[in-house]
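All protein chains but one are shown at their positions in the complex.
What follows is chain A.
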């Protein structure tokens, strides 16, 4: 915790110096103000943080015109460096794991005992941190953890996407999976007693995601959106909609490969981001506008919403019932389900529960990753 805060402070001071090098006249007062802004948690909201620093650091129009570009360049550069560091760490870990296998098989290579202990300690701390972040509710992520969570999400989503991409899956019969067979043999002293098999993955399903981006879902929408973007790489026939008071078809915006660009574009185009929620009306609109095209017995429909309906509940119930009738599986992901003591007793949820095939939480990384199985199985 201490170390992370220090890193953030250093980063902010680096940015101040970066601005000074570019003729911004900044004294200790500006730095203090910037820290105050960061300390109030405004750093969590990138735009709020950017515009706040802009008001504090700029003193004339020439600064004002250049600031946004400088901000993007600096923080993007930092992010890329962090990503690079992370990749190196992963590479290093993999290398160490390979070495460990060699030791197990009794080759000459030996690692001094002290070093092994240190490495174990580091890995344990890392594992605890990773588990803690995976279980942290998105709405409760603090400033210090946000960046770490971003990195972890990136890594885990990437791994998930790789798993999706594999064309073969484990099976009880089929072709012999040599890699797995050898791996299982290691625990039996290298004897290949059990054979592992693999077979072709079943036909991919078509998926429709409908994401609630209303004010009450604001903290979750960002991660859910990123999750869907990863899935898009696997499910060729994935359709994506967002809604709060109106429905927006965002699939065409997902065609770009640059994730940040996509997020920016979606932010620009989705007019009702962070406003009220009219789930029933939005789903009805989905049915009338896109239902015939994107609903069939091959489709799995995933609705991501907290179910806090502000419109007519009857409309919501009818819409959900119709969607269920027209699709293969209907899944409702509700971030509130992850809250201790939560019961789906709100009017909206009570009315839709009887029509759902699955009702899952989506409040932290772990719960999102668990959905993988659900989507693989369909």
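Criterion: a contact is a pair of C-beta atoms (placed from the backbone, for glycine too) under 8 Å apart; a residue touches a chain by one contact, two chains touch by 3 or more; residues count from 1.
To be clear about the criterion, contacts and distances are computed from a predicted model.
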Exercise for review: Between "Spermidine/putrescine import ATP-binding protein PotA", "Inosine 5'-monophosphate dehydrogenase", "MoxR-like ATPase" or "histidine kinase", choose the name on the UniProt record of the chain that's been left out.
Suggested key: "MoxR-like ATPase"
Exercise for review: Just name the one of A:15, A:42 or A:286 that touches the chain not displayed here.
Suggested key: A:42
Exercise for review: Could you tell which one of A:51, A:197 or A:342 touches the chain left off the display?
Suggested key: A:51
Point to revise | Candidates A:60, A:73 or A:179 - the one touching the absent chain | key: A:60
Review point. Which positions on chain A touch the chain that was left off?
Key: 25, 27, 29-30, 33, 36-37, 40, 42, 45, 47-48, 51-52, 54-56, 58-61, 63-65, 215, 273-274
